[in-house]
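Working notes, structure below.
With one protein chain held back, the other chains of the complex are shown just where they sit.
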Amino acid sequence: MLEVSMDNLQFGYGKELVLSGVNYKAKAGDFVCLLGQSGCGKSTLLRLIAGLEKSNPTQLMVGGKHVDGPSLDRGMVFQDYGLFPWMTAGDNICIALKQKYKDWDKHKTKEVALEWARNLGLDEDLFDKYPMNLSGGQKQRFATARAFAIDAPLLLMDEPFGALDAVTKALLQDTVLELWQNGKEKRKTIFFVTHSVDEALLLATDILVLGQAPSKIIYTHSFTEETKPTRGTLFTDPAVLDLRNRLTQIIYDEINEKALRVKQQKAADKSSEKTSFFNRKKAM
Amino acid sequence: MLEVSMDNLQFGYGKELVLSGVNYKAKAGDFVCLLGQSGCGKSTLLRLIAGLEKSNPTQLMVGGKHVDGPSLDRGMVFQDYGLFPWMTAGDNICIALKQKYKDWDKHKTKEVALEWARNLGLDEDLFDKYPMNLSGGQKQRFATARAFAIDAPLLLMDEPFGALDAVTKALLQDTVLELWQNGKEKRKTIFFVTHSVDEALLLATDILVLGQAPSKIIYTHSFTEETKPTRGTLFTDPAVLDLRNRLTQIIYDEINEKALRVKQQKAADKSSEKTSFFNRKKAM
Amino acid sequence: MVKFVKDYSGVIAIGTCLLIGYILLTDVFGVLSTFLFPSIFKVIKLFPQYIGQLLTGLISSLFLLVTAYVLAAISAITLGTMIGLKSGLRKNVTPYIYAFSAVPVPLLTPYAINLFPTFQAASIFLIWLAAFWVILGTTIGAVMSIDKRYLETASILEMPEAERLFKIVLPAASPSILVGCSIALTLSFMMLAVAEMFGAKSGMAYFVQYYSDFAKFDVVMLGFLFTSAVLVLIMYIFDTIKHRILHWTINN
Amino acid sequence: MVKFVKDYSGVIAIGTCLLIGYILLTDVFGVLSTFLFPSIFKVIKLFPQYIGQLLTGLISSLFLLVTAYVLAAISAITLGTMIGLKSGLRKNVTPYIYAFSAVPVPLLTPYAINLFPTFQAASIFLIWLAAFWVILGTTIGAVMSIDKRYLETASILEMPEAERLFKIVLPAASPSILVGCSIALTLSFMMLAVAEMFGAKSGMAYFVQYYSDFAKFDVVMLGFLFTSAVLVLIMYIFDTIKHRILHWTINN
Partner (left out) sequence: SGTGDTKGKANNDVLKVSVAAQNNSGQVFQYMAEARDFLKEEGIDVNMVYINNGTDAFTALAGGKVDVISTYGTGGPLIQIANGQDFTVFGGYMIIGETPCFGKPETEWKNLESFRGKKIGITRGGTPDIVLKGILYDAGLLNSVTFVEYKKNQEVLQAIVSGEVDFGATATGYELQAAALGLKVKMWPDEYWPNHSCCRMLATGAWMKDEKNQEALYRLLRAYLRAEEAMQGNMDEVVDLVVKKLDLDKATVTSFVKSEHMKYDSDPYKNSVVKMWNKMGNFGYIKDSNVKIEDHINTKIYKKALDSLIKDYPNSQFFKDKLVQFNQNNA
């Protein structure tokens, strides 16, 4: 339940700009899903909000204050999990809990960690395994469990269900929604990067689409309590179907525009005859 | 175009069995998609076929011979990419090409590598970046480009499009299909792990579903040239819609059965009252 | 016993080859100077006679070694971690670390004797110094190159400094630090040769130096063999501990 | 110039503090023995008089150092890579590596002089040996703990052994190997103190030892300062090279 506001946010690694002119205000308790082409800057935006990359003091505020470093207030699930390889998967959750709940004893911490692991469909016998001995999806779920466990008011999730099968993913989507909804008036604010339009439609109160580098927000959509899709309406409600097509089209256009730009550039550079792969495709 | 046959294949890390009694024969030129719950052993199976884990000589044959180590005949895209961090993304492709085409000069190698990168929607300016400076999806695509580049008769792909947005993913699915179909009579044999039933339906000639650990194949489906879905028929053909539901249900049942087993175990162990998360859900 | 022989068959084979090679070079063909390289049989026969002296030497050497090494490990890892984590500090102190480490420890004996109240303290200082530079260097290097994702995760969890150090920084850096520690251990043995040249009445290097001065190279060889056996044993223990700490990195 | 001062303000500040500290301990309060710790002003005044000798010493020391170090780096990295990659071989040779490395290099001088045709060769051997153990140890450790995914990818590409070594194994192991190389460099400097004790007519450690024998500790101090300056310079070059090789690991 922290609000996040970006005011003409700009960021680059070195000289190369990744984000430029990003304006957005998320109210406390919003569930914001980020869509956008691979490499457009979604992870970068989450890293900025998390305080892992330095932003300009006037351009990014969380909970009314400038972000000047990471904190327990902002839980994060990294795209590449970020589990500590020298701890068992279970200890990876426990150490996070210990930071938040300093007065808990070992037993209690472990109980709660186990409960979180179970909530994410992870067996107790995986708890004592080292990350290197887990499957991709298991690692991802442990990383998610760790982020959930610290119960931060702002949750930043970078494609947290990307490595999961359809069924497990659906179950976890429900878990996230439940977790968020159970907050009632004190709902967490969530930024959730996904590459699945359906996932965004199912989870988000607000959907953002990021454009080409240097990226800005090229499309936003907000749901009201009434218009928010559910698993039941996702593939039936014409409004939702329409929105899905629109979102897909926007990303598609953006990609093709970029391919075109690259092609023209190349043509100008060396009059190459090769046709870009992305231009050969007329329709998906 | 190598055939792969598994005869009662069994494998475990240490004492714990992951695969047990896997029987399957893929004809040369088959496009086999592997589905299954997170942690069921999909990556393990690919590693066995690749020769990265030791299998029993009688239990696994590729191209009529026992697999006793990795080779250039079997290209692989790892779930965690496996790019060499000390080389630029481009050099990661070039070094693979160099192994296969020893007589090519530097220039030619680079040209072809660039072409492959372009085919996967990667700009030329990403070519000189180091993996640590790429986005998740960019890394994944470079790893895929590397595997494509060596043009192996058997291709093992572990969720290669898991980190890509819907549009880019669709374009790359077309690329894989094209690459496979262009092989004509000398089509590559492809094993493709995915967590998306739709992706499997779109790409596969054969779909395998792996069950619980110790895992075996619990369901197979083969398409003929005629019944193979296309992007056009994927969401319209009733047979395909039916198959999708069936596959989803199988995975779902498998997961729930396991959850039940775990629950009973626990009830027996300590008469715990907690209800498993996976049992609370009545339907997706 | 059968298992032992099987497990260590390679080790035993190499040992046998080395032994035969030495015998051929000395007793059989006399290629090596018989003065410096005595017959191994002669050396072995001396063992009962000198075992007492060797054991006394072992004890006094171990006292120097253990004290100096433990102090070096603690001080160097502490300092190295601090310097490795703070890139500003690192930039400023690195030239001085290099400058001080350039001063050859064997030439520092007069200074050590002058500055320390007892000869034993001076000896410990010299061993400490050599081990310190090695562990400091590896620790700084190791801490510097910790994958930043781990530090990021730690900072998101707002870990207190101490916990961050012991739960994140040191484990992440431990593979390299332990390589440094094992080299430092070997080097400490080497430094005994310097540290036991003054004020000592016994010690493994003292033993070797003593009989070397009198050209009793058979006894010297015995001293070398004994020292080697001790180091092999210590390293075996060290490796076991190291293996336990690093089990999470083991690939095969 | 202004930029230089700014960039190195911390370094300069620390240097100034050390200098003032030394002056306070010697000239001002006379806490330290004036015999061993002469006034820094006296030392600096000696510089013009001894610069010729120091430079001659530098050249002959560098000849020993460079030869021994290059040989050590090549031999230790080659051998260490082989041993690190083959776990069977490693298990069998490790005890012998420990056993041989236990023999204190400073006590090996008679053997070196006996076995090598010239004293220069013997000196080079002793420096080589010390650097060799360090680089060997770090290389084995580094190669052993290479992330197995890289080796797997290499084996899928069926890389020829040589390419696998130079393109995969060495780069993957390079962070640790280079830490070892930098420690070995410092240690080589230290070993000059042993290597230049016989048969030498000049050299940086010879210089220090010579004037130490003649109780000219002001000149000794000059020698230390000069040696330190040389090592700082060499390490600066080494770090630049290292930075270039390891740019892909740089986090910040």
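For clarity, chains are labelled A, B, C and D in written order, and residue numbers in each chain start from 1.
Here, a residue touches a chain if its C-beta (ideal position, glycine included) is under 8 Å from a C-beta of that chain, and two chains touch if they have at least 3 such contacts.
All figures in this text were calculated on a predicted structure; none of them were measured in a lab.
> For the chain omitted from this view, which of the shown chains does it touch?
Answer for the hidden chain's contacts among shown chains: C, D.
> Write down which of C:12, C:71 or C:197 is the residue touching the left-out chain.
C:197
> Given the contact definition stated above, which residue among D:47, D:166 or D:214 touches the chain not shown here?
In the complete complex, the chain left out is touched by residue D:214.
> Contact with the hidden chain only, please: which chain D residues?
33, 35-36, 109-110, 113-114, 117-119, 197-201, 210, 212-216
> Just the residue numbers, please: which parts of chain C touch the chain that's not shown?
Considering the whole complex, chain C reaches the absent chain at 33, 35-36, 109-111, 113-114, 118-119, 197-201, 209-216.
The criterion applied here is as follows: only the chains that are shown with their structure count from here on.
> Counting only Cα atoms for the centres, state how far chain A is from chain B in Å.
Measuring from centre to centre gives 24 Å for this pair.
> For chain B versus chain D, what separation do you get between their C-alpha means, in angstrom?
Each chain reduced to its C-alpha mean, chain B and chain D end up 49 Å apart.
> Residues of chain C touching 2+ other chains?
If we look for residues of chain C contacting two or more partner chains, we find 249.
> Which parts of chain B, given as residue numbers and ranges, touch two or more other chains?
Residue numbers touching two or more other chains: 80.
> Could you draw the chains as nodes, link the ones that touch, and say if you get a line, ring, star, complete or other?
It is a ring, because the chains touch in a row that closes back on itself.
> Along chain A, where are the residues that touch chain C in the complex?
50, 52, 69-72, 74-76, 78, 80, 82, 84-87, 95-96, 99, 130, 132, 150
> Provide the residue numbers of chain D that touch chain C in the complex, in ascending order.
It is residues 10-11, 13-15, 18, 33, 36, 87-88, 91-96, 98-107, 110-111, 114, 130, 133-134, 137-138, 141-142, 145-148, 175-176, 178-180, 182-183, 186-187, 189-194, 205, 208-209, 212, 217, 224, 227-232, 235-236, 239, 246, 249, 251-252 of chain D that touch chain C.
> For the complex, which residues does chain A have touching chain B?
On the chain A side, the touching residues are 13, 35-39, 42-43, 79-80, 115, 118-121, 123-124, 126, 133-138, 141, 158-159, 162-171, 174-175, 195-197, 231, 248, 251-252, 255, 259, 262, 274, 276-278, 281, 284.
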